[in-house]
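Of the protein chains in this complex, one is absent; all others appear in place.
Up next, subunit A:
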């Protein structure tokens, strides 16, 4: 009779050797004090000792000064009566702050204490402990890892394996609406800081065994669990291999946020443009997986990475697909324009007002001149002052606690918007340009893309002040060359524009009505290009209305 317990594969612990053998083995090792054993041999080489107290002593050394470490020693009253001298002992080990006390109490300690003599040795895991998931542990290193991960490690005398029972009880945030990516229509669930919960949010949207997930541990000290998910049939092998290899190569001390991992695995670290999309929305991840992308979920952060991501992915908001396509397409076009405005607004203003005044229509020129009359600074300095003060205000608004933040914005609007103009230090037209540019930069849906445009604005301004429109043109060409030559996980960064994949434009650049979006991203797919879920011709309604 074999029962499968929990979700993990289970290997039956070896039956304990008879006590003579144990004594003999003990005799060989016993002379060495525990601390020396721990110092001289790597932890993974040290097996689980059949004698509980030895293991407990060793773990006590390892968890020295960790005051939440609880070795809960158990003696079994109903142990075999014939062998009263040898009252078997057991131990339950856990970190007090990481485990759920109720689970440990109800499902581990009580059953163990109640267990009968017959089921003593061989049936601890499948008949005694009633927890959901039990993992066998056969060396000290795994035991330590399990304890630090929130498991409860159980050892009963005479067993050469310990059992790690998954009993996480640390505080977690409940699922809530993502604050960084709000939307009007669409699912309101957002990721939380727990890996399991996040994968569940994705898996409940893609209910197919085709959705694969692989776990990897990153961080020497943090031991962060990183999981990458993909659709077996849709993902390209090259991309998957690249993800797997890059994740395996990562060698860091601690990994706390996905941004760290992003920098470690992206192609061009020095590029000003972000190359890996991060999102808090499970629906966005699910749709990315269905396009053949790979999602990287990191324990401890609600931001999930999506690779490979191209430039246009940063211009998309998930709401684009939840609204009428006319509106979404118009918004996409608007976003492209605001991206350019955010990048070039002040530099165009500087170039035109200092070098190419003949380009301004006469009445506008006269208005701008009258606004600028008496301003003591050249246009570049004026723009730099305004841009820097804008960034200062923005940063202050973000960092300060919310009630104080609004006060900062009021003061900022008064100081920057009005007092500066009335004092004649900055012209009104410059305030308009900077304010509009600032607002335009916030329409870029991805925060890191909008940050990079805001940063690129400054060199653009310097170039415009030095070379005028010629300088801007040359800088744009240079930027274009850089973006077109960049690759991310083997995919050209500017796809589907360069190289051209016209069929993909319907969902990537514009938003066509759903029946017309038949094609998956060509730069991601080689084999399964057509979206099978969409019928080629929507079913025609037969007959008239009744």
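Just so we're on the same page, a residue touches a chain if its C-beta (ideal position, glycine included) is under 8 Å from a C-beta of that chain, and two chains touch if they have at least 3 such contacts; residues count from 1.
One rule holds in what follows: contacts and distances are computed from a predicted model.
Taken from the listed names "Cation:proton antiporter", "Germination protein, Ger(X)C family", "4Fe-4S dicluster domain-containing protein" or "NADH-quinone oxidoreductase subunit J", the protein name that UniProt assigns to the chain not shown is "Germination protein, Ger(X)C family". Residue A:372 is the one among A:372, A:457, A:501 or A:517 that touches the chain not shown.
Only one of A:46, A:463, A:491 or A:524 touches the chain withheld from this view, namely A:463.
Interface note for the absent chain: among A:424, A:480, A:502 or A:515, the touching residue is A:424.
Residues 353-355, 357-358, 362-363, 365-375, 378-380, 424, 459, 462-463, 465-468, 470 of subunit A touch the missing chain (whole complex, contact as defined above).
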